[in-house]
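Removed from the display is one protein chain of the complex; every other protein chain stays in position.
Let's look at chain A:
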Amino acid sequence: MSVETILIVGGGISGITTAVEAAEVGYNTVLVEKNPYLGGRAAQLNKYFPKLCPPYCGLEMNFRRIKPNPKITVYTMTEVESVSGQEGNYSVRLKVSPRFVNEKCTACNACAEACPAERSNEFNFGMDKTKAAYLPHVMSYPMRYVIDRNACKDNSCDKCVKACKYNAIDMNMKPQTIEMKVGSIVYATGWNPYDASRMDNLGYGRVKNVITNMMMERLAAPNGPTGGKLLRPSDNKEVKKVVFVQCAGSRDQNHLNYCSSICCMASLKQATYVREKVKDSQVVVAYIDLRAPGKYEEFLNKVQADQNVKLVKGKVAKIEEDKSTGGVIVEFEDVEGGGKTHERADMAVLATGMEPCVKTNSMLSFEENGFINGGTAAGIYSTGVAKRPSDVTTSIQDATGMALKSIQSLVRS
């Protein structure tokens, strides 16, 4: 008889979906997330394509499904340390890092106000700072603050503890180890943006106004570092002209050898951010091929119809700072028009691809590009971008399917 629990590793949109779907059929699910909040990369997006709705709406619906359901256990700030056993009876050890804030937290912000220390805000890709006592983002689940002990000025500081009226801060929390038995496991470990500084010719890290597409999502987001204004990093001037650099490190044997499949649509979507937020703005998208399959073609046609959006075939291979304006000079060959083009703009957005987070694990088998095929043993599955580069819709569909697969595994064993 198998253990009737499914472990889901990764609390992004895919992991949440698998957990909720399986729990709502009546199976116990344990959702493990290494960040202090659920939602993963989707939580960092400003809008989804092609409907251009904010992801918070979908995430909130999911959080409302998690909260009242006793079948779902959520562990944040938790990583899987080891897995052993076989289908139907896996022994799992989890390591929970201390949050230093307990369930009494009401998210009143008093601790952050009292806190004297600051830390770089990785949720916004370092484009702003938070206090050492902080809420990861406005829709965090659980809605609870975190203390970044590495950012604290010194270990004796207890200003936040004193400021908290609810006794929610406990500086003596220790790392915890949790052991449990599960029947099947789904890896929904997601992706990281490819490190843009590795393309030395594209200037990221050297030219100030070169950012990545994920940074663009944060710039455009109302809860982002600029409150949703498209300000370029060097001088906070509103951008009038933006160049999108497609396949920045993707389809490139020196970097990611595969197509990340979403960057074309992401850049077309971000073109609409620029066009809507800034009057008379101009957008150039320089691509090798435009990939907008199936129903997405309609979205492409809509963006293409905008006179101020120019889609040019030719890969950007050089970006330099424009010393006279502080902007960027983006160089590509206009393959259809002929000739090298030196496009001057306020900002360049690198459409960097998706790299799988988990690259080595003896329990998992990987395909040639490093994405997870599944387990080396039965009863272990993968979903979302951990499995293949895909958009949110496709990830959710796959994650629903994987809920069924993992349930079948329990029933079978």
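Note that contacts are C-beta pairs under 8 Å (C-beta built on N, C-alpha and C of every residue); 3 or more make two chains touch, one makes a residue touch a chain; residues count from 1.
The working rule: contacts and distances are computed from a predicted model.
Q: One chain isn't displayed here; going by UniProt, is it "Dihydroxyacetone kinase, C-terminal domain", "NADH-quinone oxidoreductase subunit M", "Heterodisulfide reductase" or "Simple sugar transport system ATP-binding protein"?
A: "Heterodisulfide reductase"
Q: Taking the entire complex into account, which one of A:Asp252, A:Glu321, A:Glu367 or A:Asp391 touches the absent chain?
A: A:Asp252
Q: Check each of A:Gly88, A:Gly314, A:Pro356 or A:Gly375 against the chain that is not shown and name the one that touches it.
A: Going through A:Gly88, A:Gly314, A:Pro356 or A:Gly375 one by one, A:Gly314 is the residue touching the chain not shown.
Q: Looking at the full complex, which residue from A:Lys340, A:Lys359 or A:Arg412 touches the chain that isn't shown here?
A: A:Lys340
Q: Please pick, from A:Ser82, A:Asn201 or A:Gln408, the residue that touches the omitted chain in the full complex.
A: Of the candidates A:Ser82, A:Asn201 or A:Gln408, A:Asn201 is in touch with the missing chain.
Q: Taking the full complex into account, what residues of chain A touch the chain not shown?
A: Where chain A meets the chain not shown: residues 201, 247, 251-255, 288, 314-318, 331-333, 335, 338-340, 342.
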